[in-house]
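Taking it in order: structure first as structure tokens, then the write-up.
The complex appears here without one of its protein chains, the remainder shown in place.
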Amino acid sequence: MSVTSTQRMLTGNKAVAEAIAQEMERDPRVFVMGEDVGRYGGIFGATEGLFQRFGGERVRDTPISETGFIGAAIGAAAEGMRPIGELMFVDFFGVCMDQIYNQMAKIHYMSGGNVRLPMVLMTAVGGGYSDAAQHSQTLYATFAHMPGLKVVAPATPYDLKGMMTSAIRDDNPVLLMFHKQLQGLGWMAPIDASVGVVPEEPYTVPLGQAKVVREGRDLTIVGLQMSVHWALTAAARLADEGIEAEVVDLRSLVPLDKQTVVNSVRKTHRLLVVDEDYLSYGMTAEIAAMVAEQALYDLDAPIRRLAVPDVPIPYSHNLEKFVLPNPEKIYKQAKELAEQ
Amino acid sequence: MSVTSTQRMLTGNKAVAEAIAQEMERDPRVFVMGEDVGRYGGIFGATEGLFQRFGGERVRDTPISETGFIGAAIGAAAEGMRPIGELMFVDFFGVCMDQIYNQMAKIHYMSGGNVRLPMVLMTAVGGGYSDAAQHSQTLYATFAHMPGLKVVAPATPYDLKGMMTSAIRDDNPVLLMFHKQLQGLGWMAPIDASVGVVPEEPYTVPLGQAKVVREGRDLTIVGLQMSVHWALTAAARLADEGIEAEVVDLRSLVPLDKQTVVNSVRKTHRLLVVDEDYLSYGMTAEIAAMVAEQALYDLDAPIRRLAVPDVPIPYSHNLEKFVLPNPEKIYKQAKELAEQ
Amino acid sequence: MAVPADKLKWMYETMIKIRHYEEAMVDAYGEGKYPVFNIGAGPVPGEMHLAAGQEPVAVGVCAHLRPDDTVTAPHRPHHHAIAKGVNLQRMTAEIFGKVDGLGKGKGGHMHLFDPEVKFSCGGIVAAGVPHAVGAALASTMQGRDSVAVAFIGEGAANAGAFHESLNLAALWKLPVIVVIEDNAYGISVPKPASTAVPTNEVRASAYGIPGVRVAGNDPVALYQVAQEAVDRARRGGGPTLIEVETDRYLGHFQGDPEVYRDKDEVVHLRQRDAIQAVRQQMVADGMATEEELQAMEQRAYQVVEEAYAFARQSPNPAGESALADVFAL
Partner (left out) sequence: MAVPADKLKWMYETMIKIRHYEEAMVDAYGEGKYPVFNIGAGPVPGEMHLAAGQEPVAVGVCAHLRPDDTVTAPHRPHHHAIAKGVNLQRMTAEIFGKVDGLGKGKGGHMHLFDPEVKFSCGGIVAAGVPHAVGAALASTMQGRDSVAVAFIGEGAANAGAFHESLNLAALWKLPVIVVIEDNAYGISVPKPASTAVPTNEVRASAYGIPGVRVAGNDPVALYQVAQEAVDRARRGGGPTLIEVETDRYLGHFQGDPEVYRDKDEVVHLRQRDAIQAVRQQMVADGMATEEELQAMEQRAYQVVEEAYAFARQSPNPAGESALADVFAL
């Protein structure tokens, strides 16, 4: 993508906040609730500037009562509002999973479609900065496993804004995960991927479409959020050695765009799935199983999976590095796979 | 298995209760907490007779405070007790998942192995009797996805007793799921599989070993709890038509006995995975992916998965029947697969 | 006794309707389940939590509510639904799992949603309380004066969701009324074995809001207490916590062996049956003649019978329809 100097660059967090601001401007039913979303602007900056612009009625700091305020968002959505709740870290889901999963995700179905819950739950995911076992998870598959929620995880500022806009306008509950490292915050290690071109005018990016972010013929690497960026780094190195990896950014876990993945595998005949979530019973398993069902005979080698090896995220830098995927590990797996 | 008249037959619930009683007898540190586990004997009979025998100190009815009492079990386990908590229906996990997942499952790891939590959380899973979206799930993969917990789901009275005994004696937190239909309760449709031979003396069945419950050469069917019994019914019908299905009862999700599954697939070259949990990002995906990694070239046909098709469990009999696997559906899939 | 005649008549007729509904459900639920009780069999499968005896709670509060006020109810929801004016035919069809049900047969008895009168309920203890808070928040943000009532059992007052919701409602001074139905048990567990205080209205002080206890399963006393609470909420005066002593005549669910209580207990409870008491009072006060009362009873019975008839004749949903309604299009 060539970037001219007239294009506007935003960090991930500003892209999210801009989407929310524009939708709040456009639709008085949209409002935000969560811990420290007000004056603080959200621990991960997702509500930066909103309190100053819209005031405390529509940008509400809450008590540390996730069941209470996410449940309240559900109640408000059922009455015609379009709330956005923030669960500060996805790791806190366990104190409010009943509201997320038994209520938010199921009420539409249980009501036979009579009740709509147009709401967004946004939450921060991801590790890599030694925040340890209770603050570093992605838990992608935990939410994707249970039906009734759209679950999306954009990897670029452009997609963050566009998918947040889509999520707010969607009549279904959407869980939007933003990755801490992709928010472009002043206090995280700066990475290029956390800044990107974001048009000022509102736009939508559909929920449920994967994207080929790099074309290649030798193998397919499927990932989400950080693993896409790691894969791109690995792919650049592989290219130097003559191996052309195709990289697919899933963007959305539910709905899952199987076709884009299958098409890519049909072209490259080799598949590596990379995930920052736990390995077993996770996203890598679903993608691998789906391909083994739909494109088994197109495979020229066994599918490979690279993810956190079924341990809680450890604190120490060395330990965390050992368990998280990274470009180096992807490169190694991809190279072996391509040469298999 | 031939049953002589001298063998003792027990229902699933009595097998569980007997294991607990014998361990309470043997070890004063063992005690039980949960809603209605006292005089009532547990809604699914897992604590039948225990209150009468051991009294209210060791068989404690609790308030409807799952976070409170499961958290208290953790605190007590850390101080040398060996608590058994009951979460009445697995569907209620969302009100206490933080204690289950961020605490119970992770404390041993976060403490570098210095704190042990020898405790069991038992819970009822499964549908098929119109208890609808909030009382009919199995959620196998939800718990199996996140590291730090042993997750087991026995399918026979024999295994229920033996695996409960192992779970109580294990120094790790174990989530033991019993299936409502396999408890042999007076108020559920009676099924043969809910009654079985159970020796009176205490014995253990290891956690983490799958079992080939029927040998066959033409395809492998892998399942858990009810899906094993459905598969056996389907296998009998297939046998009438000359198709010999091998049926593998996983028994344990974590640790997962990959070898038994892979060995079976190496023998039969065809795999059907059946699950009463949701399809996507579930157990069927993990088994399929694992086989696609480890035994891809042994497969003579694409792997098939049969599970709840990503909808909440509906109430009405017709609807629930449509979404749950059953012997008929397994028969159909297996037959197609064998003839593929 | 300051209940206006039309209200009291409405309360009486509604209580009759509820009682008849629940008694008819005992029979309907029992169909096809015996001789050996099988919970999954018959025209009404699954769990069944009935509210016979608890009618006063529903009518004493709902007498003050408008269609635009919200009610969230727990797993034992029929009395609230009826008192809130839920479409009885579609509700019954839902309980029978039929296509004309409120949820096309997907929800069932514990999951009834009637957005027309802003009623919902659910199977997870205390989970409806935050929904009521959210409804009240929406009402406030939309500049309406609708209120929201969350009904829960006394067992639910020990769940974390109760605490979080009351704090939030009080903090934001929202028009919420939480009504605790103290029927003395949470399934088999008697209140003193679950609750550290004898009565739950004292818990209001943890949120700086008014808390009131209504004893004796008395719809008239509750009517007055609820009036004040609803008026305060509508005026912007914030939440109220009410605990009502009430009586569960039947098991926790149908099929409950009730090993945890004496059979005499219910016989005793039935002696203070509020329906009979209100009837006698109305006659004594000359508020209604025997004929009028019989006409009301007749009407109530008929509405219930029609609802059951409607439910029975409605078709079963086609299996494939299970796949629809996961997402709104």
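To keep things simple, chains are lettered A, B and C as they appear, and every chain counts its residues starting from 1.
Note that in this section a residue touches a chain if its C-beta (ideal position, glycine included) is under 8 Å from a C-beta of that chain, and two chains touch if they have at least 3 such contacts.
Only a predicted model underlies this, so the values are computations on that prediction, with no experimental measurement involved.
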Partners of the unshown chain among those that are drawn: A, B, C
Contact with the hidden chain (one of C:96, C:162 or C:223): C:162
Residue touching the undisplayed chain, where the options are B:107, B:144 or B:160: B:107
Interface with the undisplayed chain - residues on chain C: 158-164, 166-167, 170-171, 193-197, 202-203, 205-209
Residue ranges of chain B at the interface with the undisplayed chain: 31, 57, 62-63, 65-81, 83, 95, 98-99, 102-103, 107-116, 147-148, 150, 171-172
Residue ranges of chain A at the interface with the undisplayed chain: 35-36, 38-41, 43, 61-65, 67-68, 91-92, 94-95, 128-135, 186-190, 309-312, 314-323
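Just so we're on the same page, only the chains that are shown with their structure count from here on.
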Core chain by centroid distance, with centroids computed from Cα atoms only: B
CA centroid of chain A to CA centroid of chain C, Å: 41
For chain A paired with chain B, centre-to-centre distance based on mean C-alpha positions, whole Å: 31
Rounded Å distance between chain B and chain C, as computed from the means of their C-alpha atoms: 35
Chain C: positions in contact with at least two other chains: 101, 103, 105-107, 111, 122-124, 127, 160-161, 326
Shared-contact residues (touching 2 or more other chains) in chain A: 67, 95, 98-99, 102, 109-110, 147-148
